[in-house]
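Structure, as structure tokens:
The complex is shown incomplete by one protein chain, all other protein chains being positioned as in the whole.
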Amino acid sequence: MMQEKAERGRFFEDFEVGQLLTHPVPRTLTHGDRALYTSLYPDRRVITSSDLFARACGLPEAPLHDLALFHIVFGKSVPDISLNAIANLGYASCRFHRPVFAGDTISAKSLVLGKKENSSRKSGIVWVRTTGLDRAGETVLEFVRWVMVAKRNPDSPTAETIIPECPDMVAVPDLPVPAGVDFMRYDFALSGEPHRLGDYRPGEMINHIDGVTVEEAEHMMATRLWQNNARVHFNAESRKDGRRLIYGGHIMSLARALTCNGLANAQLMLAMNAGAHLSPCFAGDTVRAWSHVVEIADSAVPGAGAIRLRTIASRSEPGPDHDDSDTLLDIDYWALMPL
Amino acid sequence: MMQEKAERGRFFEDFEVGQLLTHPVPRTLTHGDRALYTSLYPDRRVITSSDLFARACGLPEAPLHDLALFHIVFGKSVPDISLNAIANLGYASCRFHRPVFAGDTISAKSLVLGKKENSSRKSGIVWVRTTGLDRAGETVLEFVRWVMVAKRNPDSPTAETIIPECPDMVAVPDLPVPAGVDFMRYDFALSGEPHRLGDYRPGEMINHIDGVTVEEAEHMMATRLWQNNARVHFNAESRKDGRRLIYGGHIMSLARALTCNGLANAQLMLAMNAGAHLSPCFAGDTVRAWSHVVEIADSAVPGAGAIRLRTIASRSEPGPDHDDSDTLLDIDYWALMPL
Partner (left out) sequence: MMQEKAERGRFFEDFEVGQLLTHPVPRTLTHGDRALYTSLYPDRRVITSSDLFARACGLPEAPLHDLALFHIVFGKSVPDISLNAIANLGYASCRFHRPVFAGDTISAKSLVLGKKENSSRKSGIVWVRTTGLDRAGETVLEFVRWVMVAKRNPDSPTAETIIPECPDMVAVPDLPVPAGVDFMRYDFALSGEPHRLGDYRPGEMINHIDGVTVEEAEHMMATRLWQNNARVHFNAESRKDGRRLIYGGHIMSLARALTCNGLANAQLMLAMNAGAHLSPCFAGDTVRAWSHVVEIADSAVPGAGAIRLRTIASRSEPGPDHDDSDTLLDIDYWALMPL
């Protein structure tokens, strides 16, 4: 009598390499999303704070934070890709093609790139390339992610293993050059820090100092804002331990926000080479972050170069005594920085 | 010395049948309200998410959720009607005349329809018809509600009992036909579910699967957003048990949002036939929902029909073993669904 009209999501068996999934529920961005991002994450980057500063950088107004776009596109993919995910294993080849603004309507699709059953036969890994598109159908964001997805039935036949080629990083020539962006008139007095690209050295490590203790209401409001409907984030009764797992992207945004201390001029994300959630985060945890400068490169954006960073988020302070089991997140990415 | 400039609200004795109360503090809607609704409730209906989809349905942009309008009009009525309410007993004859948008300014008024003193002489029931109006003075929403209101003085004389006629339901010919709405080009690939009106049968029951554990900060932020100033929702010291009672409308929005799983195409609410809050909800409770299809009807909206649903919210799973004392809400309503 109880009908199954509600979608239970795809299981491992339901994915086929080459499948193109058009995700439903496109999303129009508003200034409300911008304000909520500011209230949820301590990110004080000037380009996303001031319309005037953004215009001086060639943009029509202050864009949304790049990770807001990431989360929205990710959220669109959840019902089709990861409703039955056991773990979100990693990201690669993520490129932010242009900043997005209030008024943009974002849709998303995913191409299944690969799959590999686990030896337990209870689950398998699925690789997808997810793309975010604007109303003109232009790609604004793309990334590869791989997730461990439950099998519907452990006895169903094992599919052929196809593991896609996953480059370690987005090569410098492949970094996006967001149209119109120009840092020739970049005002360091307004950005909050004097450090320009030339002030950073590969190998340098930066402690972002602050810590943020996370609350249930905050991560749920954020995750709903991205229309991510994975139930472990909302339903305290869906895990055996009675705890709500915080959406990994929430930690990503917290970490990126904390980098304002020391990397205030790493303004726009251009690409994410790799990313992994290393342990789960729960309400009450205090999140800290530090970064390593990996590489410096040129950019075709006037007045700017690219900085490659590895940012780590953890429940404990960085340093020689750091307890690695506290590490929550490790992301390797390129950001645009004024020369 | 302490002056009583602050309004303490009407008591049972202060209501007169036929009284028209013009509620203060009209409210202009913004895109900020839209974003906050998305962050507070897991509602992923495409018509309220995408301006492009809304335009393809004949609307100027994505409207606010219909229950956001309901809550704002309800909130306006609180200072005049229910500041001294003991219980919010029920709703009837609720009609959503048109979707509302950022830029609309909403005001509200209530007509006292009836009153009946309780045998205890400590309180009585008051019936009102509350109307929400746009800047042109056109009705955008109306509903009847009845509340149990405390008497100022148990010894004050008993007023004449007048119980208004309260129809069981909004009859099909009385369902609103929101101007301009057109579902002829409705895109099921974008809405998230393939089920159209013809796929539902009276008697069918739909489990909405997900559950949401509720937090204090969330329900207070929501209730303030609707400018509802009933103190039991905000002041932990106003009830003897030290708990803040969650505004019943918060549960209504949670339940309606959960119906996205299985009723994603029940896009706009047209009318609410009946509604009742069956037990109080507190932070920490996990809210679930299921629906019964009651009736299918025609609509003058091109490409659309009306589906009558009964949605139940509860602290426990639906099914034969359901504990009825967990039931929080029972609403019977009409929604617009594509053919």
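Think of it as A and B in the order they're written, each chain with its own count starting at 1.
We take it that a contact is a pair of C-beta atoms (placed from the backbone, for glycine too) under 8 Å apart; a residue touches a chain by one contact, two chains touch by 3 or more.
Everything numeric in this text was worked out from a predicted model, so none of it was measured.
Listed residues A:G103, A:P302 or A:P318: the one in touch with the omitted chain is A:P318.
Looking at B:E13, B:E193 or B:E215, the residue that reaches the missing chain in the full complex is B:E215. If you put the hidden chain back, the residue from A:D14, A:D210 or A:E295 that touches it is A:D210. When the full complex is taken into account, the listed residue touching the unshown chain is A:E218, out of A:E13, A:D66, A:D104 or A:E218. By the touch criterion stated above, the residues of chain A touching the omitted chain are 30-36, 38-42, 44-46, 49-53, 61-62, 102, 189-193, 195, 199, 204-213, 215-218, 221, 260-264, 286, 290, 318-319. Where chain B meets the missing chain, the touching residues are 1-8, 22, 24-28, 30-33, 35-36, 79, 102-103, 105, 107, 135, 215-218, 220-222, 224-225, 227, 229, 231, 234-238, 244.
By our rule, only the chains that are shown with their structure count from here on.
The distance from the centre of chain A to the centre of chain B, each centre being the mean of the chain's C-alpha atoms, comes to 36 Å.
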